[in-house]
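Heads up, one of the protein chains got dropped from this complex, but the rest are sitting where they should.
So, subunit A:
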Amino acid sequence: MRKPLYRDHALVLRVQRLGEADRIISLLTRTHGRVRAVARGVRRTTSRFGARLEPFGHIDVQCSEGSSLDTVMQVEGLSLFGRHLLEDYPRYTTASAIAETAERLTPIEKEPTLRLYLLTLGALNALAEKERPATLILDAYLLRAMSYAGWAPSLRACAVCAEAGPHRAFSVPAGGVVCPNCRPPGAAHPSTDALNLMNALLEGDWGTAQSTDVKIRGESSGLVAAHLQWHLERGLRSLPLVDRRESTT
């Protein structure tokens, strides 16, 4: 029996070695959700796939369905972001954290997630284009991806009683800013600027976001990372390895 084929646009999130010369490619597709597919012979220098299945590429792919893993049949490159990102180590590590987040937020394979796909595509494109500082792109991505998952931190109203803000204390376990009555022991006291930055990133207000300095960005990144790690069962491996130096090229 011929195995069913499907064709889709996809982002390459991760590649892993399989056997002698194959790889398992983890893809975030536009309409089929996250898919894992085998690329046969891709590590041999004669492979017809070439560089099109390297991480972070935006591709047009045809796969055949298998019982556990699908198989990559054909690939065309739409935008091979990986090539640009590899010239700049901080941006490459940032892309890795974005890809790992996308993978972790799609625990079930083949469940369509068009919004997350478009968000991830936008983030990788912005990173490759060097339009904005990598740290801001990453934190905007993480905040919005968390909001799709229903875990966006509360940044204005109290996360516990919903009393209107602004509030100064921030508690990761409570889910964001907290009013003086609800403040649990050990809550952090970030600067107003850092909270404003997070809000700007969540809302896509790049003017405000880009007017901040490195110190405020660092503070906001710390809160975003803590919030994300709290909600994921296991921490992200790539997030501590993100090189926070600003672009090197």
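By definition in this document, a contact is a pair of C-beta atoms (placed from the backbone, for glycine too) under 8 Å apart; a residue touches a chain by one contact, two chains touch by 3 or more; residues count from 1.
Note that in this section contacts and distances are computed from a predicted model.
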*Which name from "Tryptophan synthase alpha chain", "Recombination protein RecR", "Molybdopterin-dependent oxidoreductase" or "Heme chaperone HemW" does UniProt give the chain that's left off?*
"Recombination protein RecR"
*Thinking of the whole complex, not just what is shown, which of A:86, A:152 or A:232 touches the missing chain?*
A:86
_Can you tell me which of A:49, A:117 or A:141 touches the chain that was removed from the display?_
A:49
*Touching residues on subunit A - with respect to the absent chain*: 14-15, 17, 19-21, 42-47, 49-56, 82, 86-89, 92-93, 96-97, 99-100, 237-238, 240-242, 248
